[in-house]
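The complex is shown incomplete by one protein chain, all other protein chains being positioned as in the whole.
Residue numbering begins at 1 within each chain, and the chains themselves are lettered A and B in the order written.
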Amino acid sequence: MPSATPGDRLFGLALWGAALGVVAVFAWLFADLARLGLGALSWDFVTTAPENAGRAGGIAPILVSTLLILGVAVGVATPVGLGAAIWLNTYTRAGGHAGRRIRLALDGLAGMPSIVFGLFGNAFFSVTLGLGFSILSGGLTLAAMILPIFIRTVEAGLAAVDDGWRRGAAALGLSQSAALAHIVLPAAAPAIGAGLMLGIGRAAAETAALIFTSGYVDRMPESLSDSGRALAVHIYDLSMNVAGGDAHAAASALVLIALVAAANLLAVALSRRLLTRRLAL
Amino acid sequence: MLNTLISAALLLSLAAPLHAAQAADNKLVLTGSSTVAPLALEIGKRFEAQNPGVRVDVQTGGSSRGVADTMNGLADIGLVSRALKPAEAKTLAAHTLALDGVALVVHASNPVKQLDDAQIKAIYTGRTRNWRETGGPDRPITVVNKAEGRSTLELFLHYTGLKNSQIRAQAVIGDNQQGIKTVTGNPGAIGYVSIGAAEYAVGHGVPIRLLPMGGVEASTDTVQRGSFPLSRPLNLVTRGAPSPLAARFIAFARSPAVRDLIEAQYFVPPPR
Partner (left out) sequence: MPRSADTLLEPLTAAMAGISALLLIGMIGFLLAESWPALAHGNWLRFAGLAWYPLEGQFGLAAMGIATLAVAALAILLAAPLGLACALFARFQAPPALAGGFRGLLALMAGVPSVVYGFWGLTVLVPLVARWQPPGASLFTAGLVLALMILPTVALLAHAALAAVPRGLLDGAAALGLSRRTTLLKVAVPAARRGIVGGVLLGLARALGETMAVLMVAGNVVQLPASVFDPVRVLTANIALEMAYATDTHRAGLFVSGLLLALLALGLAWFAARLEPRHA
């Protein structure tokens, strides 16, 4: 690019300013959390069960429940979301009827309040399907919640794959499915990774939807049909419902942030691996 | 390949409910008020420790869910943070677990020591807008009210003789902790919360202060003695005759054996 004009320099500064501003606010929030909760963080905190309504002891069963709920949510949303994105990208025209209807449905779902998801999840998964208050019920509700954002992100990624590659695959005589599996999906891997990250973040952060589905029980779950308290629900209870729970709420929040960071790194690493192995880039 | 694995795992885990359902005889499900839930949870854990093989599951969703679930059999026991309404009392029985007083709190920096009933009404209906009209500093009053349907609001309305549409508030809150945090963050705020929660906060250096009501000091002591005018019962409700396990649990929850748990949540054990 040509050498920078004064307008360029100002623009660059504005961009730096925006980014630094965002980092600063997050650092502020993180510092407040650390100040409140770092004292309560310890190896014991992560490995023992909660006592005294969560104000003492740890969060081990809650961590396990959270991981299970996230696992179900991502495990269900990924194949369904990939399939839907593939369908939108491969079989619908950009102005076509069916595609627009589905996209409308997705956008409508994206705007539904989380508490309505929770009430619906309770009525449909817990009561109608008979799953009761369970990790499975919570995970399925969360899967429904993260579908719109996952599908939209993956679809954008699929749409960005150079048409030439698809045509090349067809010229080589590859079937649709082969082209998808070996060329298109790997090429869209970064978008899939981004979609996974956004989905995981949304799922891990969810509270209202889980209170009515996976529930409040803080015991170590023995199966997916057990009720299990998610970390975000625990944080809510400790900060808003129990007197004196602030320190442990902050500590739990720090653990949750670390968990999401780890999950995000995993998602990016997996999608990068898919990209490089398949396309030898 | 990955999808096959995931589907297999899901199918395997779905087999678990079939197996868990057989344990229904040793399981109690309690749902309802989030105010009572932490206490019920701790009592449940102690009950489980003393009765191996028994599981006590506590879920939240509010007092109205507690009532509804108990009425249609989705829960064994309901957690309700108020007295039963007459229509409910026809089919449900209430067993009081603890008492919870409700009192006004102001910011600790507010020099106002007490307010009589007329002043409270004036503040809450918006006629008095500034603390200096009650002998305090020149600061606008931030009135904090509770959301409709909550028993603390109804108690307050009943005591002051006001209707909710007459109240002019600058903030409406849901849970006690939200109320405490709102008052803590605003020197001109006044709100009403559970006495236990407020006492805990004061004891831990949070800058709020309880105001006496009707001349009676607001503390868990006066609630226990029955001299404090505003308190609500925390109830376990059942429909018809409770099952033997439920009956044992209720008896346990009302026995002196859990007194320390009740006090740890800053509620008041019911008078004997």
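As a convention for this text, contacts are C-beta pairs under 8 Å (C-beta built on N, C-alpha and C of every residue); 3 or more make two chains touch, one makes a residue touch a chain.
Every value quoted in this text rests on a predicted model; they were computed, and no experiment measured them.
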> In the full complex, which of A:40, A:63 or A:84 touches the chain missing from this view?
Replying inline: A:84
> Which residue, B:189, B:210, B:237 or B:264, contacts the hidden chain when the whole complex is considered?
Replying inline: B:189
>> Given that one chain is not shown, which residue among B:70, B:142 or B:194 touches it?
In response: B:142
> Of A:38, A:198 or A:220, which residue touches the hidden chain?
Replying inline: A:198
>> Touching residues of chain B against the unshown chain: what are they?
In response: 33-34, 60-65, 67-68, 140, 142, 147-151, 163-165, 169-174, 178, 181-182, 184-186, 188-189
> At which residues does chain A meet the chain that is not included here?
Replying inline: 1-2, 4-5, 7-8, 11-12, 14-16, 18-19, 21-23, 25-26, 28-29, 32-33, 79-84, 86-88, 90-91, 94-95, 100-117, 119-120, 123-124, 144, 147-149, 151-153, 156-157, 159-160, 175-178, 180-181, 190-191, 194, 197-198, 200-202, 204-208, 231-232, 235-236, 239-240, 249, 253, 256-257, 260-261, 263-265
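The rule we apply is simple: only the chains that are shown with their structure count from here on.
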> Approximately how many whole Å separate the CA-defined centres of chain A and chain B?
Replying inline: 33
> Quick one: in the complex, what on chain A touches chain B?
Replying inline: 52-54, 72, 75-76, 79, 130-134, 136, 211-212, 215-219, 222-227, 237, 239-244
>> Which stretch or stretches of chain B touch chain A in the complex?
In response: 3, 6, 9-10, 13-14, 16-17, 19-20, 34-35, 37-39, 41-42, 55, 57-61, 174-178, 196-197, 200-201, 204, 264-266
